[in-house]
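Just dropping this structure here.
What you see is the complex with one protein chain gone and the rest in place.
Letters A, B and C mark the chains as written, and numbering starts fresh at 1 in each.
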Amino acid sequence: MKPVRLDLAGIYPALITPFAADGGVSVANMKHNIGLYNKTALRGYVVLGSTGESVLLRSKEMDEILAAVKESAAAGKALIAGTGAESTAETIERTKRAAALGYDVALVKTPYYYKPSYNAQVLIAHYRRVADESPIPVMLYSVPIFTGLALEAPEIAAMAEHPNIIGIKDSSGNVQRVSETIAQTPSEFQVLVGSAPTVYPCLAIGARGAILALASALPEKCASLYQLVRDRQLDAARELQVVLLRASKRIVSEMGIAGIKHVMDLRGYRGGNPRLPLQPLTAEQKTRLAAFLPTVEQAEMAQADRH
Amino acid sequence: MKPVRLDLAGIYPALITPFAADGGVSVANMKHNIGLYNKTALRGYVVLGSTGESVLLRSKEMDEILAAVKESAAAGKALIAGTGAESTAETIERTKRAAALGYDVALVKTPYYYKPSYNAQVLIAHYRRVADESPIPVMLYSVPIFTGLALEAPEIAAMAEHPNIIGIKDSSGNVQRVSETIAQTPSEFQVLVGSAPTVYPCLAIGARGAILALASALPEKCASLYQLVRDRQLDAARELQVVLLRASKRIVSEMGIAGIKHVMDLRGYRGGNPRLPLQPLTAEQKTRLAAFLPTVEQAEMAQADRH
Amino acid sequence: MKPVRLDLAGIYPALITPFAADGGVSVANMKHNIGLYNKTALRGYVVLGSTGESVLLRSKEMDEILAAVKESAAAGKALIAGTGAESTAETIERTKRAAALGYDVALVKTPYYYKPSYNAQVLIAHYRRVADESPIPVMLYSVPIFTGLALEAPEIAAMAEHPNIIGIKDSSGNVQRVSETIAQTPSEFQVLVGSAPTVYPCLAIGARGAILALASALPEKCASLYQLVRDRQLDAARELQVVLLRASKRIVSEMGIAGIKHVMDLRGYRGGNPRLPLQPLTAEQKTRLAAFLPTVEQAEMAQADRH
Partner (left out) sequence: MKPVRLDLAGIYPALITPFAADGGVSVANMKHNIGLYNKTALRGYVVLGSTGESVLLRSKEMDEILAAVKESAAAGKALIAGTGAESTAETIERTKRAAALGYDVALVKTPYYYKPSYNAQVLIAHYRRVADESPIPVMLYSVPIFTGLALEAPEIAAMAEHPNIIGIKDSSGNVQRVSETIAQTPSEFQVLVGSAPTVYPCLAIGARGAILALASALPEKCASLYQLVRDRQLDAARELQVVLLRASKRIVSEMGIAGIKHVMDLRGYRGGNPRLPLQPLTAEQKTRLAAFLPTVEQAEMAQADRH
């Protein structure tokens, strides 16, 4: 395995974007959250991803959030900025802004609106153009649950030949596809996954880490799963994966970003409500989450006891 | 059937956005195209829809295009502006700008990125908020081929109760869904369809008209189909529908926006290339279109002969 | 339009198979139903289709049902037997049995279990082999809601070249696909559709008729829709289509074969319960159907009044 330019192995939260009372982004709350995350084993931060409501933000708000995280992140935390837009030109612009603000990596989601036209050839051309222009390494981002478009191993392998494309975040949750990607790309191409229910099996087959919405709400537990796999504590890893599978289902799948934000509120972070059209949780949903959360935390203690 | 505020019955082109040599939008070319369309039986114009590459445009460019069409459109042409953005707030802003620029109707595509969260209730809340704030009537826009999200009859019926929501553009091509929508909404709710291959069957079951990418390239033929149905020339309508079905497949389905633009170039309009990541046609594709186009035009003459 | 060997234009019920108290097929009840259908404008009968629970019957039961319908059908009713099995050899055997029993046409559904292997080439080879061996004309049958496999226009067109393949029953409900099939096959190739919600638009674009589960329960109304279209009573046809759309949704889509059979019970036919694993209706479902049925019959009277 060749040495990599920037070793991204580990767990990252897909950061939420907190909003202030006036509806704008809250730099203060973002910094508060980062302050807490800095004390954990998280490998770094992913800003302006899908969980960050990036598609609901304005250009100026994106810059404010990027700056806030850069300022408050502890030394050594890898900083990854979501910079993908529908147009190639705007993607390049956002990528350059992120680089100028000090980010280490640009995470570029696929364009997706004209999906019948976006065949492998078009996607490869897009990513190569972006990678050519980007001052910082580019990471591909495939998130079919939101985009309806998945990157497959053959085109990923073609893109991995570009010296400035260093990895992928694959959020499909499709373990076979992740396997194929790892098998068809060079060992220095870094595959991170974006689906909490399959982190352990993906690490088992060679993924380097994960970028998880769930890690915004439960960072310790997500980081702990990674460490258990590194330590080959396989039974414990399997059990913790079940806990995270349940948590992901109850919080992320059933309640979306509003659910993640509310669990953050319950755990000392500042989540708040999402931006419209995303709706805040109902009182009933909040009650369910409040009842569910201790079952996750007790599971965490059971883990801690055992080791 | 109650009288409608604004009768939208007829055929509209989903206008393409022409770009200048420097990559910016070309107001001059847009005005040229509108000048030609003004001489046809098209009912009006739809600006900044999916065919207009709206997701690839900047805010300032959108305003330029809206202004150009408004200035050059002949009197009596209904003007419909695509104003849907992912966030509710930005959708409202765009809608107000379109109203201020003199547009008659705002065509609001569904938000779609967070589709697992966008259940009927969320979509209804979004559209009601937009309709409350909009100075002009709102038309729903469901285009699952691009968004991965389809509006279904029950939620459309709920939205149709809002006095400022006057209709829908349904681009699903699903004739049963169009039927259900018509059956479940009041007669003054105007259903336009957005799929050229099923215009005639949709008109047969009660759609008021169509907004078609194909009508940017072949406006006369599309308008002619509408007129044949109005005149109950059913055999001729059926035959012309077959011609448009083939043309839609060869031009729109196989080659996308670049295909439409190139046929426009061949027919005296100004199409040009699409914006990246959309790719221009290859020489081979252009040759195929050039060979195909006369078969459509001869078909048109056969129609003309018969009536 | 060339003359066809056997003109199938019109409406057919996809017949249900009634069961006796001992669980076997009830020849008596089948003959009772045919006796009633003989008095209607139905063009003929389709036996052992999907609605006939053919996949739940044994070989001997199939023969009993085929014989019962043949014996009781009025002169002039076209008799179509479902003979498709997964294997080519068994399909041919069933087809020969149906021919020997006096059936006019074999309706051969696609094989479907090994769908990843059943590409167009494999399907064409299968159908050609069956058509070569069949003593009676063969009709293709595409029913993706049950099989997960749809025949598309290009392969249908290839099969239509075989002199013993005379048409298709397309149950996809996809009006564009039906249009493409009609456009790409010779005029003597007969397209019947199998989806009640889109019968009228499909007739408008050139389908010859329909084979409908709903016509087992509501034969007069289905036959009436056909007649209205023939008579170019377009407004009445559109209204009746809405009635049938609603009925199809409430009876067929929501309750399946058990629903169709129960409405038959309510209307003087002998439906009874389906075979396991299909479940009989609950009391609550029966109550809902009993309340719904008069709304369909009143709709029928409104139609009758008008014309």
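Here, a residue touches a chain if its C-beta (ideal position, glycine included) is under 8 Å from a C-beta of that chain, and two chains touch if they have at least 3 such contacts.
Since we're looking at a predicted model, the values are computed, not measured.
The absent chain, not drawn in this view, touches the displayed chains A, C throughout the complex.
Residue C:129 is the one among C:129, C:267 or C:288 that touches the chain missing from this view. Here the missing chain is touched by one residue of C:6, C:145 or C:290, and it is C:145.
Contact with the chain not shown here comes from a single listed residue; of A:58, A:238 or A:288, that residue is A:238.
Considering the complete assembly, chain A touches the hidden chain via residues 173, 175-176, 179-180, 182-183, 195, 197-198, 200-202, 204-206, 232, 234, 238, 241-242, 245-246, 249.
Residue positions on chain C in contact with the hidden chain: 23, 50, 55-56, 58, 86-90, 111, 113-118, 121-123, 125-126, 129, 145-148, 253, 256-258, 275-279, in rising order.
Rule of thumb we're sticking to: only the chains that are shown with their structure count from here on.
Measuring from the averaged C-alpha position of chain A to that of chain C gives a distance of 51 Å. Contacts with at least two other chains are made by no residue of chain C.
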